[in-house]
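Shown here: the complex without one of its protein chains, the others still in place.
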Amino acid sequence: MAELLKDQVFMAFTTHAAIVTLKLLLMGPLTGYFRITRKSFVNAEDVPGKTAEDKKKMLKPNEDVERVRRCHQNDLENIIPFVFISLLYTLTAPPLSTALIHFRIFTVSRFCHTISYILALPQPSRGLSYVAGVGATVSMGVQVLLKVLVL
Amino acid sequence: MAELLKDQVFMAFTTHAAIVTLKLLLMGPLTGYFRITRKSFVNAEDVPGKTAEDKKKMLKPNEDVERVRRCHQNDLENIIPFVFISLLYTLTAPPLSTALIHFRIFTVSRFCHTISYILALPQPSRGLSYVAGVGATVSMGVQVLLKVLVL
Partner (left out) sequence: MAELLKDQVFMAFTTHAAIVTLKLLLMGPLTGYFRITRKSFVNAEDVPGKTAEDKKKMLKPNEDVERVRRCHQNDLENIIPFVFISLLYTLTAPPLSTALIHFRIFTVSRFCHTISYILALPQPSRGLSYVAGVGATVSMGVQVLLKVLVL
């Protein structure tokens, strides 16, 4: 195990995987923040209001909250495949420079994606960030399959 | 590989990761159980009713089913980052006692979270379970990044 952490590609993988995973995890508290500031909840027991009418009003969906939730979902759908594929890719011992290009494109693309999504920037800002991330993951996935194929 | 499984921290990681992952997976059949008992389906081909009116009635969302689905989603959003981060954390060779504290807090917190969510227990029971789980994962993630940083 200790040997793994002497490998530069593995350390780069660990760094990028930890950063994007923490980023994914922190979309939860961000959703909480939007729920509280926009006063839009989904579980009756979470609503802070006092009267029944107040409570009912705060159980309606809010577009800002839904936007953060869609962004969170998109992170789940892209960051998790990236971590899986880039771990397998790292184990195929690629050159450090090639690996770093893939990891950096992905990490940067996901932060750009989140900013474009939350701020509702005009397209194609979000679309391009999404495509860059998918492209980096698919490129690594194909390289893994070309090296290791036992069906 | 066989060596990995002689490492106590790795065995503890494997145990906790397997438990929470199986728990996550079994939210699927639980949703199925609620769909059948509450008679609330989402795909037309799944509805067991005979008349068209019966079928239409069973295609409406049900609050109990939606609650299980939100709980499942919250598990996805928290358990997956935990498995990623705790694997990387395990590879940094932390002391067994420290690792076990993190793993146990997380595993217990997710079971408490599910119970609070499904039974709609009053807050802050669900909130505190959620925060404990996120805290354990973030704590490990920061320790990983402090040890291994190749951007």
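Read from first to last, the chains carry the letters A and B; within each, the first residue is number 1.
Operating definition for what follows: a residue touches a chain if its C-beta (ideal position, glycine included) is under 8 Å from a C-beta of that chain, and two chains touch if they have at least 3 such contacts.
As the structure is a computational prediction, the values presented were derived from the model and not from experiment.
*Asks:* Given that one chain is not shown, which residue among B:21, B:62, B:123 or B:139 touches it?
*Replies:* Once the missing chain is taken into account, the touching residue is B:21.
*Asks:* In the full complex, which bits of chain A touch the chain not displayed? Write them out.
*Replies:* 3-4, 7, 10, 67, 70, 74, 76-78, 80-81, 84-85, 88, 90-93, 117, 120-123, 126, 130, 134, 137-138, 141, 144-145, 147-151
*Asks:* Touching the hidden chain in the full complex, which residues of chain B are there? Just list them.
*Replies:* So the residues of chain B touching the unseen chain are 1-2, 4-5, 8, 11-12, 14-19, 21-22, 24-29, 42-46, 72, 76, 80, 83, 100, 104.
The criterion applied here is as follows: only the chains that are shown with their structure count from here on.
*Asks:* Nearest 5 degrees is plenty: how much rotation brings the CA atoms of chain A onto those of chain B?
*Replies:* Going from chain A to chain B via C-alpha fit gives 120 degrees.
*Asks:* Distance-wise, how many Å sit between the C-alpha centres of chain A and chain B, to the nearest whole number?
*Replies:* About 17 Å separates the centre of chain A from that of chain B.
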